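Of the protein chains in this complex, one is absent; all others appear in place.
Chains here go by letter, A and B, matching the order in which they are written, and residues are numbered from 1 within each.
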Amino acid sequence: MIPPEFEYLRPATIPEAVSLLQLHGDDAKILSGGQSLIPMMKLRLARPAWLIDINHIPGLAYIREEGGYLKIGGLTREADVENSELIRAKYPIVHDTALVIADPQVRNLATMGGNLAHGDPANDHGATMLALEAELVATGANGQRTIAVRDFFLSIFTTALEQDEILTEIRIPVPAARSGGTYLKLERKVGDFATAAVAAQVTLDASGACTKAGIGVTNAGPTPIKAGKAEAFLRGKRLDAASVAQAAELAMGESQPSSDLRGPAEYKKGLVKELTKRALTRAAERAGR
Amino acid sequence: MAKTHHIHIRLNGVEKEADVAPRLLLIHFIRDVAGQTGTHLGCDTTSCGACTVLLDGRPIKSCTFFAVQADGREIRTVEGLASDGKLHPIQEGFHQEHGLQCGFCTPGMMLSAVALLEKNPNPTEAEIRWGISGNLCRCTGYQNIVKAVQHAAAKMQKGVSA
Partner (left out) sequence: MMQTSPEIGGMGHSVKRKEDARFIQGKGTYVDDVHLPGMVYGHVVRSPYGHARLKSINIEAAMKVPGALAVITGADLAAANLAWMPTLFHDKQMVLATGKVLFQAQEVAFAVATEQYAAADMAELVEVEYEELPVLVDPHKALDADAPILREDREEKSNHIFHWEVGDRHETQKAIQGGPVTAKVDAVFQRCHPAPLETCGCVADFNKVTGKLTIWLTSQAPHAHRTLFALVGGIPEQNIRVISPDIGGGFGNKVPIYPGYVCAVVASLTLGRPVKWIESRSENLQSTGFARDYHMTAEIAAERDGTVKALRVKTLADHGAFNAAAQPSKFPAGLFSICTGSYDFPKAFCEVDGVYTNKAPGGIAYRCSFRVTEAAYLIERAMDVLAYELKMDPAALRLKNFIPPDKFPYQCPLGWTYDSGNYPAAMNLALKMAGYDELRKEQAEKRKKGELMGIGISSFTEIVGAGPAHTFDIVGIKMFDSCEIRIHPTGKAIARLGTKSQGQGHETTFPQIIAQELGIPQQDIVLEEGDTDTAPYGLGTYASRSTPVAGGATAMASRKIRDKARKIAAHLLEVSEEDLEWEPGKFFVKGAPSKAKTIQEIAFAAYTNLPAGMEAGLEAVHYYDPPNLTFPFGTYICVVDIDKGTGEVKVRRFIAVDDCGNIINPMIVEGQIHGGLTEGLAIAFMQLIGYDESGNVQGGNFMDYLLPTAVETPNWETGKTCTPSPHHPIGAKGVGESPNVGSPAAFVNAVVDALSHLGVRHIDMPVTSWKVWQILQQHGIA
């Protein structure tokens, strides 16, 4: 499979990349990890006339805590997220997520920014970022702006990023004490997209009651789904079998999967329920119920 | 025709330079421009890993990477595993443990394994299976590949302690 021809551009700075995006408009695409874009080009489903390779822009790949946030640079490779000790220790839900994205080779190139900016509801980080209430930093001609992740995913392959914006940073609020989370994905085999997956992050108070719950669902609708009703239901409740089951039921109701080779919609709804149950239980354990 | 780019790639320790079209995939650079055919193409969906090479030491799928992206970087393929006529322990492991049959996936599989062992010199079986999960093999059922990687790990450990 051979991609169609394109012109290759290699800006050295973000402003340069942004001005190239402005110059070439919809005919241009950002080349980050390329692990979704290049396969689509090889199938000739995507045919940008211009590829703007941002991999040579310094300072876009980092993982650090700063100002109450975990900040991850848009160009940070999934493998680096997976291998980060900080993330493994303090943000296990993010570690869980990175670990099940595609396969080891793909994770060595794929970037966290690209995963989100692609706007594919089957991509894994979306659900986790929804559960964590992350913020995304978009850099464009007028500088930076911050987009709450719940406002980011508009429809399939469409995000709140403007044509001339680049997703440069992911900001995850540093979790409060007694917080825990996980990402559970059912896939047909390693490398597959999720048949369904659920991200859950909870914070408990001293009594064990849930002060905050975040639940995101992968590949169960036109965008990653935030299970807001389930989240609201859990607030103030102890995470016992009954409340977890009820929340799982609500999350299932909020998901909108469609039937495909991974299974009928009915099955995927059932999976959302089951995985929500398991994810909440695990999240609560990690929070130190 | 798209503008070509003059690129330099250090391939198995040797500097290669060429004018390439932007769309030239790295696998085709390695096989057709550099003439090193040990790296294979087995699918068109970034699934099989037969084309795995090391980019600055990390395994990537060279069918999903443009040659122009590798400009100024270091690529290692199966041809770069043995040194001074001496097989790499992973190559010995595959031979000793019958870790290959048709041989088509073997180069990519070995490179994934080498990267795994460089990161984790003493992996568990589960870690090995996870580490090679981006490489498909149709012949061996993986069991002897796992043994081959264990063989290499033991050999490399011995090399370190010696």
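Methods note: contacts are C-beta pairs under 8 Å (C-beta built on N, C-alpha and C of every residue); 3 or more make two chains touch, one makes a residue touch a chain.
Just so you know, these numbers come straight off a predicted model, no measurement behind them.
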*Omitted chain - touching chains that are shown*: A, B
*Which listed residue, A:Ile2, A:Leu23, A:Leu86 or A:Ala242, touches the chain dropped from view?*
A:Ile2
*Touching the absent chain when the full complex is considered, from B:Ala18, B:Leu41 or B:Ala154*: B:Leu41
*Among B:Ala50, B:Ala70, B:Val114 or B:Ala153, which residue is in touch with the absent chain?*
B:Ala50
*List the subunit A residues touching the unshown chain?*
1-2, 4-5, 44, 103, 186, 188-192, 195, 261-264, 266-267, 270-271, 274-275, 277-278
*Residues of subunit B in contact with the chain that isn't shown?*
1, 21, 23-24, 28, 31-32, 35-45, 47-48, 50, 77-79, 81-82, 87, 91, 94-96, 98, 100-107, 110, 128-130, 132-146
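Just so we're on the same page, only the chains that are shown with their structure count from here on.
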*asked:* Using the touch definition from the top, list the residues of subunit A that touch subunit B in their complex.
replied: 1-8, 31, 34-35, 38-39, 41-43, 51, 53, 55, 79, 102-106, 108-109, 190-191
_subunit B - residues contacting subunit A, complex_ = 1-3, 5, 21-23, 25, 44-47, 49, 52, 55, 58-61, 63-66, 68-69, 112, 115-116, 130-131, 133-134
